[in-house]
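With one protein chain removed, the remaining protein chains of the complex are shown where they sit.
On to subunit A.
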Amino acid sequence: MGTQFDIAFVFEYFLKLLPFIRISLVIVGSSILVGMGVGFLVALPRLYKIPVLQRISQVYASFFRGTPILIQLFLIYYGLPEILKLANIDVSKVPVLFFVILAYGLHSGAYMSEGIRAAVTAVDRGQVEAAYAVGMTGFQAFTRIVFPQALAISIPILANLVIATLKDTSLAFTLGVMELTGKSQTLVTMSRHFIESYVALALVYFIISFILEKLFNLAERRLLKHEAPISSKDRVPMGRKWLNSRIDGEIALSKGGSGI
């Protein structure tokens, strides 16, 4: 770190990093979508206790939760093409981003499946019976009664996962993806202002996480409005409110990166 710390570089790098937020968010967004799909498919056999599939989804979940995301990235990027080659499928032209999204998607899917399972079982069975008694079909009972409530319950889990994934995307640079961390690496090699670049990088990640956290809090409050005791009249005083949100924030942050 040859050069002296210069705050001006932090600002400069910060601005230079901004355009690369997009690619990081693309990775987060797509892999969360993939993860939701996968998580849902994996949760179903366990919710409905389907014999063989239940075991398979258990193995999947414990593998992706029990190994570091960095290793998963390598396995999927370097290992998957080898396996596909055996089946005569050539994937050498497929962009890196695809593998990255697949890896993060499968990784978050494992966590998502656990979240979905917990949320669905948290909606009490009696309401499903009531839905049946009213004359709804199984599908109607799920979509009208269970799903909306499970969604609200799983918002905090989802929020943690999205923020954890955002931070985990910093590892995608190891495969040469030009996202936030990747870009900051190149900035450093040009100017040798290491610390400034990492400070700027940390700031960018923190600001995005902070905004996401607030958005999820908002969504949660909206979706759980039915559990709030009579609102508006007994507002929490400003100080308490600030304290509460601080505690929420700390809990969310302590989850940290799920990877290495």
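Just so it is clear, a residue touches a chain if its C-beta (ideal position, glycine included) is under 8 Å from a C-beta of that chain, and two chains touch if they have at least 3 such contacts; residues count from 1.
Just so we're on the same page, contacts and distances are computed from a predicted model.
Its UniProt record calls the unshown chain "L-cystine transport system ATP-binding protein", which is the correct pick from "L-cystine transport system ATP-binding protein", "Putative xanthine dehydrogenase subunit E", "1,2-phenylacetyl-CoA epoxidase subunit A" or "FtsP/CotA-like multicopper oxidase with cupredoxin domain". Screening A:Pro19, A:Gly79 or A:Pro148 against the full complex identifies A:Pro148 as the residue touching the chain left out. Although one chain is not drawn, its touching partners on subunit A can still be listed: residues 124, 126-127, 129-137, 140, 144-145, 148-149, 152, 225-230.
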